[in-house]
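Missing here: one protein chain of the complex. Every other protein chain is in place.
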Amino acid sequence: MEVFVQQLINGLTLGSIYGLIAIGYTMVFGIIGMVNFAHGDVFMVGGFVALLFFMVMTSWLGLGLVPALLIVLVLGMIITGLWNWTIERVAYRPLRGSFRLAPLISAIGMSILLSNLIQVVQGPRNKPVPPMFTDVLPLFEKNGYTVGIGYKQIVIMIVTAVMLAIFWYVVQKTSLGRAQRACEQDQKMAALLGINVDRTISLTFVMGAAMAAVAGVMYIMYYGVVNFSDGFVPGVKAFTAAVLGGIGSLPGAVIGGLLIGLIETMWSAYFSIDYKDVAAFSLLAITLVFLPTGLFGRPEVEKV
Amino acid sequence: MTAPILKVEHLSMRFGGLLAVNDLSFEARRGEITALIGPNGAGKTTVFNCITGFYKPTEGMLTLSHDDGKSFLLERLPDYMINRKARVARTFQNIRLFQGMTVLENLLVAQHTPLMIASGWTVLGVLGVKSYKLREQAAVDKAIAWLERIGLVDRADDPAGDLPYGDQRRLEIARAMCTDPVLLCLDEPAAGLNPRESLELNALLRAIRDDYETSVLLIEHDMSVVMQISDHVVVLDYGIKISDGTPDDIRNDPKVIAAYLGVEDEEVAEVEAEVGA
Partner (left out) sequence: MATVSETSSAAARPPVDVARAFKDAAFAALVMLGLSIPILSFRSEQNMNNQLVLAERWDAVAIACALVFVARLAGAWLWRERVGAARSKPLTMPAFMKPLAGPAGLALVVVYPMLMLAINGPQGSIKWIDNFGIQILIYVMLGWGLNIVVGLAGLLDLGYVAFYAVGAYSYAIIATKVIPATYPDLGVWAFWICLPISGLLAALWGIILGFPVLRLRGDYLAIVTLAFGEIIRLVLINWVEFSNGYAGISTIPRPSFFGIPFNASDKGFAAVFGLEFSPIYRTIFLFYVILILALMTAWVTLRLRRLPVGRAWEALREDEIACRSLGINTTTTKLTAFSIGAMFGGFAGCFFAARQGFISPESFVFLESAQILAIVVLGGMGSLFGVVVSSILLVGGIEILRELDFLKSIFGPGFDPTQYRMLLFGLAMVLMMLWKPRGLISSREPSVIHKESRSISGSLVKEGHG
């Protein structure tokens, strides 16, 4: 029981990060039907942007931890958004509407390009940051085992919740969100009704990247380290989350992310830590085979 | 009176809350052309998809009988078996040719099952056994014979996607016929054809009925085609059968006229004129 509650807390924290990345996959898939293979690496770039800004804020400008993190969050979202905007503009837009495999290959190329670019400009070693919010808030004690929630876990969950609320507002209540939903349904018709489809798609990439940047900040806060190769596995897991929730569904992505986080921590705690990635990948395969529309996806009727 | 080749009994198909076909029963008789007509959204294509195995009906029984007395319950067969075993072939409303393959290749893909057996499930074929080569030549000859029949033999080596629309429609019918069906289901074969092509189609369908012992079931909006070539017409509206009989019976059925036209008097007159033509 104690272990279970502790792992529940850890799982939800990890799941928040996956959920934030999953939003980028699900939005892009929803609007242009493409798996943005490079999204995991965009998240990694977001992590590096956060790391570097954080160092500028703390060691150069001498800001306190909280103001530094807030500024890093905002700057990270902007810069990572610009990265994804450029990627879409350069590598995906010219291929829109052409051969179906071309954007996928281009995205895989972009993924290889991004991780190796970071390796070249920032070096191949792990980048550690000083630990922050190290205190733990004890919740209850049973059988000599203290269940606690770390301050950084609280911060991660609160920031995730706030970001999701803002994001939810943008998608549901603003004209940009309306334009996105219109483009999802029918791009030609949306264009005829005066929606700037190119701009809407670009903004979708920017928003997805901004969420990935938030995830990047949370990631270095949680693990205290980032590496150029950290994009792939969280990327695939976040994609699993998006699929599990039903690709194209935003609440699905978040809930899928939380589920993946929980499954990963529970698996590590109760079974074998070595096979935790195998568990995540197997879950992906099982979901796609038995529940291809995910938990919240729309069923697809085959048109004959 | 010939035995029905296809007997549809109490067929219902539900998509979520929508009842697309509701307790439909009708028969298609051997050696006849049966037309399934009705306004847009009446559930005609859904019926077709149930018969050809693309949808599993919510309820109902679809019995197909061969000449030799064998019969098949179509709703229980996997989709590819409906063509392979029950020998029902179909065409599609929006033509589904293999566009990047040549006209001849399209007709050879249709003869997949016999060629697969002749190639010893690929093993003998890879070894280049002579009996397979002979069988393949026979398949090519059969394809060419069909191309001559539909007047496309000169375009045998062109990609199917390069053909004009009307030719593509005829090629799709020829491709379905290459599977040697006992029942050929055509989904709007005259859609998009000009009057001359439409007449050619009528002749082709009659020839299929008379020369090949293939019965035809067709969905059609073009009343001139329906009235001229069908032996038997079934009318659907909102998933329910509202009329069933010879073209003459249908022409004079007030329920049919109302279904097609709503209740506006001048439109009734218009359609009566068209149907009467």
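In this document, chain identifiers A and B correspond to the written order of the chains, with residue numbering beginning at 1 in each.
Following the convention adopted for this analysis, a residue touches a chain if its C-beta (ideal position, glycine included) is under 8 Å from a C-beta of that chain, and two chains touch if they have at least 3 such contacts.
Nothing here was measured: the structure is a model prediction, and the numbers come from that model.
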{"item": "Absent-chain contact - pick from A:26, A:106 or A:160", "value": "A:106"}
{"item": "Residue of A:151, A:168, A:232 or A:296 touching the missing chain in the full complex", "value": "A:232"}
{"item": "Among B:18, B:126, B:145 or B:258, residue touching the chain not depicted", "value": "B:126"}
{"item": "Interface residues of subunit B (partner: the chain not displayed)", "value": "52-54, 78-81, 83-84, 89-90, 92, 96-102, 104-105, 108-113, 115-116, 119, 122, 125-126, 128, 136, 140, 144, 153, 156-159, 161-162, 175-176, 179"}
{"item": "Residues of subunit A (touch criterion as defined above) contacting the omitted chain", "value": "29, 34-35, 45, 48-49, 51-53, 55-56, 59-60, 79, 82-83, 86, 90-91, 94-95, 98-106, 108-114, 116-123, 125, 127-130, 232, 236, 239-240, 243, 274-275, 277-278, 281-282, 284-285, 288-289, 292, 302, 304"}
